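Here it is: the structure, laid out below.
Yeah, one chain of the complex is gone here, protein chain that is, but the others are all in their spots.
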Amino acid sequence: MATVERAALRWDYAPAPESRDAAPLKPRYDLFIGGSFVAPTDGTVVETRNPATEETLAEVAFAGPGDVAAAVDAARGAADGWAALPALERGKYLFRIARLIQERARELAIVETLDGGKPIRESRDVDVPLAAAHFFSYAGWADKLQYAFGGRAYEPRGVVGQVVPWNFPLLMAAWKLAPALATGNTAVLKPAETTPLTALLLAEIVQEAGLPDGVVNIIPGDGSAGAALVRSEVDKVAFTGSTAVGKEIQRALAGTGRGLTLELGGKSANIVFEDAALDQAVEGIIEGIFFNQGHVCCAGSRLLLQESVAEEVVRKLWARMERLRVGDPLDKNTDVGAINSAEQLARITEMVEAGEQQGAVRRSVTCALPDAGYWFPPTMFLDVAPANRIAVEEIFGPVVSVTTFRSPAEAVERANNSAYGLAAGVWTDNGAKAFEVASKLRAGVVWQNTYNKFDPTAAFGGYKESGFGREGGPAGLAPYVRLGG
Amino acid sequence: MSRSLTPVNRVGVEERAAALGRRSIKTTAKREGIRLATSMIDLTTLEGSDTPGKVRHLCAKAVCPDPSRPELPSCAAVCVYPSLVGVAAAALEGSGVAVASVATGFPAGQTSLKVKVDETREAVAAGASEIDMVISRDAYLRGDDRTVAREIEAVKEACGSAHLKVILETAELPTYAHVRHASELAIAAGADVIKTSTGKASSGATPGVVLVMLEVVRDHFERTGRVVGVKAAGGVSTTKAALHMLVLVKETLGDEWLTPDRFRIGASSLLNDLLMQYAKLDGGHYGRAEDFSKE
Partner (left out) sequence: MSARQAVAKTYKLYLGGAFVRSESGRTDPIGGVNVPRGSRKDVRDAVKAARAAAPGWAKKTAYNRGQVLYRFAEALESRSDRSDEIDEAVDLLVHYAGWTDKLAAVMGGVNPVAAPFLSFSSPEPTGVVAVLAPDSPDVLGLVREIAPALAAGNTVVAVVSRTKPLRPLDLGEVAGVSDIPGGVLNLLSGRLDELLTPLCGHRDVNAIIDATYDDDVAKTVDELAAETVKRVSRPSPHTDSLTRLEPLVELKTAWHPVGS
C-alpha cells in the first residue's frame, strides 16, 4: 500500500513570488533637487518598465540641461554648510540612512527587482544589505578622517557629480554617495536610464533622514543628462559604467583639473587549477558569470581551465547550468532573472552570434523563457580562439567563454592578456600557488577560491582600462578629498 | 600508505548549502515535500530504555503516521537496536515498512570485528533488511583506511541480502575533505548507503556534510553508474530542516534521487513536526505538540 504512494511522489517548488503589495509605487517620481521632489523644467517624463514583463511601473522625470544645472547649484549652495557640520553629526545622518535602508529593505528589494530584472534573491540578500552596510561603514569614517590619510591635511572637494549604471542601481548609488558625504561633499547623482526607481526611493530616505536640503540631489536621466553633469561645474566626477563612456569622460575633463574616478568594464579571468576543490570551483564559476545575469563589471567571463580537469569541470558546469532556475525575477527561487533592457539583450545576442561566426562552439541551456520581457539563456562557449570577440570584449550577459591552459605561467599570461584589469578568480587548494598567481595577475580584485565577494571595507577597482580610483575601505575616501594642500 | 584527500573548500560548501536552505518552499510544494520527507524517514528509537511496547507503537506510527490523514505515506523504515528487531519485524510484517537495525557496536564501534559480524548476522536473522553500521573512527583517524574498509566488507558480507548503511559519524571527522574521503572509502568497500551520523555525537546531518556526501554519490554514479543512497541522520528535527535536505538532494543529484530508495532521513522527533506542519497547511492554524503521540 505505502509503496505505491511513494512512487507517485514528485517534487518541484511551487511558485513563490514576492508580494508586490509590499512595495507600492507612486504613479510618478520627480527629480530630487534641493531637498524636494520637483518637476523637470526642461527635461521630460518617461515611463520606466519592468524588463521581465515590459509593463510600465511608473512615470519618472528625466532631467534636462537646466535641471542638471539646478541640481549642481543646489549642491553648491549646500556645500559649505555640510562641510562645516561637526563630523560626528555628518556621520549620524549617514548612520540614519543605513538604518532607513534596513527598515525599508523589503520594499527596496522588490522595486530593485521590478525595475532591473534581477532575481529577488539577489536584491534581497546582496544589493540592499550591502547598500545599508556601505552607508553604515562610511558613516563611521566621517569623524575619523584625520586617521585615514596618513596625517595629511584634507578638505572636501566640494560638489561631486556621480553617474551610476543599471546593474546595481541602489548599491552603486550607495558606493558613490556614502564616501562623498562622509568626507563632507555634496552630491548630484544620476541613476541609469533604465533603473531610476530605487535611487528615487533612496532620495525619499535622504529626505526622511533629514539631510540638509541640497546635500544630496538625485536626477534620473538618459546619457545626455550624464554628459551634462560630468561637464558641469562640479569639483569631482565619479563614474561607473562602460569603458567607452569612461574614456569620453576622461577626455571631456581634460585640462580642467577636476577630480575623476572611473570604474569601468572588465573581461575577468576565472582560473581553475587541477588541484582545486572542483565542486566549489563550479559554484564559483556559476556565481562568477550568472550572478545578476552576468550584468556585472567584474563577471568571471573568461573561464580558464587547466587542461587535465577541463573536461570534468565543463561536465560539472553544464550539469549545474541546467539546474539554474531562469524566470520570474520576483520568484524567490529564481536564480537567473531578466536581461535589463531590450538594448542589452540585442547587444548580448549580437556578441553571441559573432562568437559563433568566429568558430566558437555555443551551448545554451534549454529552458522555457517567458514570452514577454527580455531573456537570454545561460550560455557557455567552448573552443574559443583567443582573438574571438567573445574572448576579448565585454558581453555583460550570462555568457562564459572557456579556454584551457597547461601551466600557472600560461594561465597568468592569458589572464593578463587583456586591455582590462578589474578582477580575477584563482581556484587551487595550494596556498602558495594561489598567492603567487594572485600576485602576478594585473587586476584590482583577486578572489582566491571564491568569486564576486564585496564588502564596504574592501577596496574595489581596476587596473588598466578598467578604470582608476578605488571604492570601499579607506582607499575609497581619498578621491573625495583634496590632500596635502 | 599516506592518504590523498580530494580538496573541499569549507566556506564554499557552507555557502552553497546555506543558499539552498533559502529556497522558498510554499503551499503545494510544502505539502508534497512533507509527504516526501515522511516517506523517507527511518523512524528511529535508540535508547537504553526502549521496550517492545514502545517499538510496537513506533511501528504503528511508521505504517500510518497520522490516521486522520491517510494520504500521508508510511515511513521508509523503523530503526532499532538488534535486540528489538524481532519485535519490529513482527509489527511491520506486510506493511512495506522496512526493519533497520543498528549494529557493529553502535554508536562507538569499539568492539572486535568478530562481534560486529556476529551482531550483524543476528540482526539480519531476526528480520532486519537494513543494517546501519558505524565505521571504526579509531582506525580511520589513525589513518588505517585498510582496517576500515575490511570491516565494511566483512559486515557487508554478513548482511547477505540486507542493505548496508555505513555511518561515517562526520562530527568526529576533522574536515569536509575527510567526509569526502570517508564517503569514497565506504562506497568502494561496498556500502549501499552512506550515512552521516549516529545521532549520539555532538552534531549530525549538517547541510554542508550532507551536500559533500551527495556530491560524492553523484560523482560515483557518473563514473560507474552505480546508485548509492545517502542517509541524513542526527539533528534533522524540523520540517524546515527536512525540506532543506530535500532541496540539497534535488539540486545536487536531481529528482531521481528523491525517493526513499536513494535518500533517507534518520529521525525520531521530526515526524511529529512534519505532521504538525501538514495539519497547519490543512487547517490554517498552528498546531501543538500534544496533538500528536510521542512515539
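As written, the chain order gives the labels A and B, with residue 1 at the start of each chain.
Note that a residue touches a chain if its C-beta (ideal position, glycine included) is under 8 Å from a C-beta of that chain, and two chains touch if they have at least 3 such contacts.
Quantities reported herein were computed from a predicted structural model and do not represent experimental measurements.
Counting contacts over the entire complex, the absent chain touches A, B. Only one residue from A:Pro220, A:Gly246 or A:Gly373 touches the chain missing from this view: A:Gly246.
Interface note: of A:Phe62, A:Phe168, A:Phe405 or A:Trp447, the residue touching the hidden chain in the full complex is A:Trp447. Subunit A residues in contact with the hidden partner, per the touch definition given at the top, are 133, 149-150, 152, 243, 246-248, 250-251, 253-255, 257, 262, 264, 419, 421, 431, 434-435, 438-439, 443-450, 453, 455, 457-461, 463-468, 470, 472-475, 478, 483-485.
Mapped onto subunit B, contacts with the missing chain fall at residues 9-12, 14, 174-175.
Going forward, only the chains that are shown with their structure count from here on.
Within the complex formed with subunit B, the residues of subunit A that make contact are 1-3, 5-7, 9-14, 16, 121, 125, 275-277, 279-280, 283-284, 315, 323, 331-333, 429, 449-450.
Residues of subunit B that touch subunit A in their complex: 6-9, 11-13, 15-16, 22-30, 32-33, 35-36, 39, 63, 71, 73-74, 95-97, 215, 222, 246, 250-251, 255, 258-260.
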